[in-house]
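For reference, the structure discussed in these notes is given below.
All protein chains but one are shown in place.
Chains here go by letter, A and B, matching the order in which they are written, and residues are numbered from 1 within each.
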Amino acid sequence: MSKRFLRLASLLAVSMLILAACGDGDSSDTTTGGDAEPAATAAPSDGGETFEIFALLPQGNDQPYGTTYLPPFEAKAAELGLNVTITNSQYDADKQASECEVAVAANPDLIILWPAVGDTVRPCLEAANAAGIPVTVTNSDLNPEDQELSAAYSGPDTYGQGVASAEIFCELAGGEDVGIIMVNGLTGNSTAIDREAGFEDTVNEQCPNVTILARQPGNWNKDESQIAASEMITAVGAENIGGAYAADDTMVAGVIDAFKAQGIDPADLIITSIGNTFLGNPLVVSGELDGTVFQSSSWDGENAAVVAHQVLSESPSERIVLFMPSVPVTADNADDPSVAPEW
Amino acid sequence: MTEKQGISLGEAQGGPWNRIRRTLARRTEGRALALLIIVVIVTAIMEPIAFTAYEVTLGSIALIGLVALGLTAVILMGELDLAVASTLALAGVVMASIDDLALGIVTALVVGLLIGVVNAFFVVVVGINSFIATLGMLFFLRGAAFVLSGEEPVRLSDIDAGIAFGKPLIGGLTPRMLLFILAFLALQVFVTRVRAGREFYAVGGNRQAAYDAGIPVRRRIFTGFMISGFVAALAGIINTLERTAADPTAGSTVLLASFAAAIIGGVLLTGGRGSVFGTLLGAASLGILQVALTLSGVQVDVQNIVIGSVLFIAVITDPNSLRSVLGSARSFFRGRSRASPT
Partner (left out) sequence: MTQEKPTAVAPNQPDHDLSAAGAAGEKDATSRNVRVLDWLSQRGIFVFTILLIVFAAIFINGFASLLNITDVFNRAAPIGIVAVGMTFVVITGNYLDLSVVAQVATAAVVLIAVSNESTIPAAMGLALLIAVVYGFVNGVAVGVFKANAVIVTLSTTFIGLGLLRWFTGGSIYFGPQDGVIRSFGLAKLGPFPLAMLVLIVVTLILSWVLNQTNFGFLVKSYGSNREATRLAGVNTAWVVIGAFGLSALGAMIGGFVLGAFSNTAVSAMSTGFDFRALAAIIVGGTSVFGGRGSVLRTLLGVVFVSVLTNIMVLSGLTFGVQQMVIGALIVAAVSVDALARKAATS
């Protein structure tokens, strides 16, 4: 027994010693492995210096938005001479915190952060600041009290998207009493929470004649939204429903199908959502969807790189804030090429 | 077992080398150690920062390993605790919901213990299979975490305490790592030296025989689940402190990662075999692999493929597996399936 314990203790001791001996190394340059993205290894075309950057994202190829965010981001980054290491924490706050620790340890020139959960990123920001690494934020801004720890923000305003969608709704509702069903995103997900809050706050303020009769999560899925919407229609009673709101176009397509399956013409109802995607835009054109909010994944991706480069080359004293305009898309401008869907 | 003259087992070979071989053959951590060595070597070559910034790597190991350690106690007894993920989340939410930090921590730990008691109750008193009982609790507790938190993150009232918790305390080690090391030592000692802990193996190896031998099986099962619940709650508290907010959706990746760590470490799901140390090795391999992959900047899809492949290869190269494959291959080539042990 004691022999085994000795063996265990010595193994632990040896490994700690080895790790400690390898530690305290001088902060070497980040060597991203040879398998780095092709786009990230390009030499800067404008002859300027190359910067090493870590991008901590909560989504990537696992979601349609992330899929169309990445290529413009990487292309712009390559163009500006930014060597980017990209992570995907899949909206897991603990995973992102772990990735942040790794990023800080790698000592890059800058960290781009897209918070998985806005309330939990302060320690990451403080660690980066302590290490002298500037942080820029993309897509979802930090809580107001944490913003001072970052150098810039670019992206849509997820709360503001909910607001914009509600504003379209309020306008279309006129002053009439309208009962609606609401389909939200994944429970506990920050985008879902912000959009729901934005929509509900605005409706309560600007058009309290609109009442949310029932709400369920659609988990960003069309099929789940359709079933949930159908059940809500049954529960509330189709005659009481004057409209619907879903937190994104994929889900609203499911809601619209639910209405159709129940024999209700969606064109008679007021329905709004967010995204202006490949699924949503045609629905606006056809009149089934009354309004959506354009979210340009390419704008988001590109400007994340642009703003990061700006911070690196200019070292501005004030926080840069670049909002993606939440462009409402209704039947009037749905065909406009400037709001052509991207994802 | 037909006509045999007498069963000759051959002469027991003495000498220190053979004694070592025999001891090593009994150990279950061989594969985990081999995997760890491979991971360490590859990482040292490709992403040495994982070791120069060893605190980060240790942190990653602690993240996966803490829950895995608690799980090991339960699995050794032949039971399963799927509810750890939700226990983690709920404990965090409970702690953050209470303004007084100390009270919050204590309450959260008590909640973890209670969850363990409830799990054990269903397994021992009601008589349901632990897989099902804890699967149900997984759903139930996750729902409870959502309800309690209002389906959104709950911020700590004392954010500075949280941030201070994330800073290194002794040497380069943060409180998380220190707690992890403490938990490992405590559990290792418990399972190898303390009689109650050693009986876990008996309970897992042959439940009926354990009863007959007079081991208080029910009490041991209660203890095991309480350990698992406590450790999961501890992990939830640590996470919430470090994040300065409790996320009710936390824990889903931890669940499967901890099982992977324990099983790679040689812990047998049906119980009775394995070791806490093996789980540590498994967690270490996975933790270092995580950090190395993140540093490499490889596309996340490829990272997942790598992790999946490593897990796959690790799990099919168990010495038992290889032996059985060789056995099957041998019998296949001999043209008929031989009824041979193992």
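FYI, a contact is a pair of C-beta atoms (placed from the backbone, for glycine too) under 8 Å apart; a residue touches a chain by one contact, two chains touch by 3 or more.
It should be emphasised that the depicted structure is a prediction, and the values quoted were computed from it without experimental measurement.
Chemist: Determine which one of A:R122, A:R195 or A:K222 touches the chain that has been left out.
Modeler: Checking each option in A:R122, A:R195 or A:K222, the one touching the absent chain turns out to be A:K222.
Chemist: Have a look at B:M46, B:I128 or B:L185 and name the one touching the chain we're not showing.
Modeler: Selected residue, touching the omitted chain: B:I128.
Chemist: Could you tell which one of B:A73, B:M137 or B:L281 touches the chain left off the display?
Modeler: Candidates B:A73, B:M137 or B:L281; residue touching the omitted chain: B:M137.
Chemist: Which residue numbers on chain A touch the omitted chain?
Modeler: Answer for chain A: residues 60-64, 66-68, 187, 214, 216-217, 219-223, 226-228, 230-232, 234-235, 237, 250, 253-254, 261-262, 278-279, 343 touch the chain left out.
Chemist: Quickly run down the residues of chain B that touch the omitted chain.
Modeler: That gives, for chain B, the contact residues 78, 122-124, 126-129, 131-133, 135-147, 151, 204-208, 211, 217-218, 221, 256, 259-260, 263-264, 268-273, 299, 301-305, 307-312, 315-318, 320-322, 324-325, 328, 337, 339.
Simple rule for what comes next: only the chains that are shown with their structure count from here on.
Chemist: Roughly how far is chain A from chain B, going centre to centre by Cα mean, in whole Å?
Modeler: 33
Chemist: Over in the complex, which chain A residues touch chain B? Could you list them?
Modeler: Contacts found on chain A: 1, 4-5, 8, 19-20, 22-25, 28, 30-33, 35-37, 40, 60-62, 84-88, 90-95, 97-99, 101-106, 117-120, 122-123, 126-127, 187-190, 193.
Chemist: Taking the complex as given, what residues does chain B use to touch chain A?
Modeler: Residues 23, 44, 46-49, 51-60, 63, 146, 151-153, 155, 159, 162-163, 166, 172, 188, 192-193, 239, 242-245, 247-250, 252-254, 277, 290-291, 294-302.
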